[in-house]
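Take a look at the following structure, please.
Every protein chain except one is present and positioned as in the full complex.
On to subunit A.
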Amino acid sequence: MSVVVEDMNIAIGGKPIVADVDVNIADGERVGLIGSSGSGKSMISKAMLGLLPLNASVSGSIMLGGTQVVGASERELADLRGRYVGTVFQNSAASLNPVMTVGQQIGLPLKLHYDLTKAERAERMVAMLGKVGLSADMADKYPHELSGGQQQRVGIATALITSPRFIIADEPTTALDSITQRQIVDLLTSLVDDAGASMLFITHDFSVLARATTRCYVLESGRIVDSGATADVLANPQTPESKRLVSAARSLTLRNTREDSDE
């Protein structure tokens, strides 16, 4: 599904959070959105889902496939969410319902959008568990019985079970250690590519960005300050803001590499 955001402005309680944002994601493309904490990344993903807080106002245009999200009715949005747009959340420990089993969790989008029998749902749910590398007996576990990496796998399975055409991954690896991060990013990108879906990958981590996306936008204080192929932006940042972000990321990554070699 192609995504076209034009001239988007978001204000919360009258205070502008995001200004003049244009984002283009072609069908089947994996695009990154990177920026430091508080730059407005998550607000952009919430605006795409129509899930901004009630005191927020959004203007401009957000086209998901053929649907205009800005000003859409709750019914239209509910039909879009979970069916055509899948979301992977940052903190999967918190975004899994503590009293629902993994199976119920993964089956939820199917239950909400498709008229399937229980057996059909269970069959797809088990197949999805296999795709994200979890065994079928995980289905009856509760979230608190899983490790962080397993929880995020469940999050990915939930987002992908309806084969959505567009995936929003909102810092899906932030709560994980670096080895698990790599596994989760690889899993997510391979599943998204297999499905032929497009993805917006939001992160503040350049190493993850390089692995997950081909093209990226750099967000700073609510404005897009740089964009281009991810490799180019990393190797040759154009604007002062992205230079600052990249050099900060480099020094962090260097330190990480040194730590890695120590192990």
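The definition used in the following text is that contacts are C-beta pairs under 8 Å (C-beta built on N, C-alpha and C of every residue); 3 or more make two chains touch, one makes a residue touch a chain; residues count from 1.
In this text, contacts and distances are computed from a predicted model.
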Omitted chain, identified by the protein name its UniProt record gives, among "Dihydroorotate dehydrogenase B (NAD(+)), electron transfer subunit", "non-specific serine/threonine protein kinase", "ABC transporter permease" or "Response regulator": "ABC transporter permease"
Which residue of A:M8, A:A47 or A:L96 touches the chain not shown here: A:L96
Residue among A:D7, A:D27, A:E120 or A:D137 that touches the chain left out of view: A:D137
Identified contact with the non-displayed chain, of A:M8, A:L33, A:I62 or A:L80: A:L80
Hidden partner chain, touching residue among A:L112, A:A127, A:I179 or A:A231: A:L112
Interface with the unshown chain - residue positions in subunit A: 49, 51, 54-55, 74, 78-83, 85, 87, 89, 91, 94-101, 108-109, 112-113, 118, 136-137, 139-142, 144-145, 155, 158
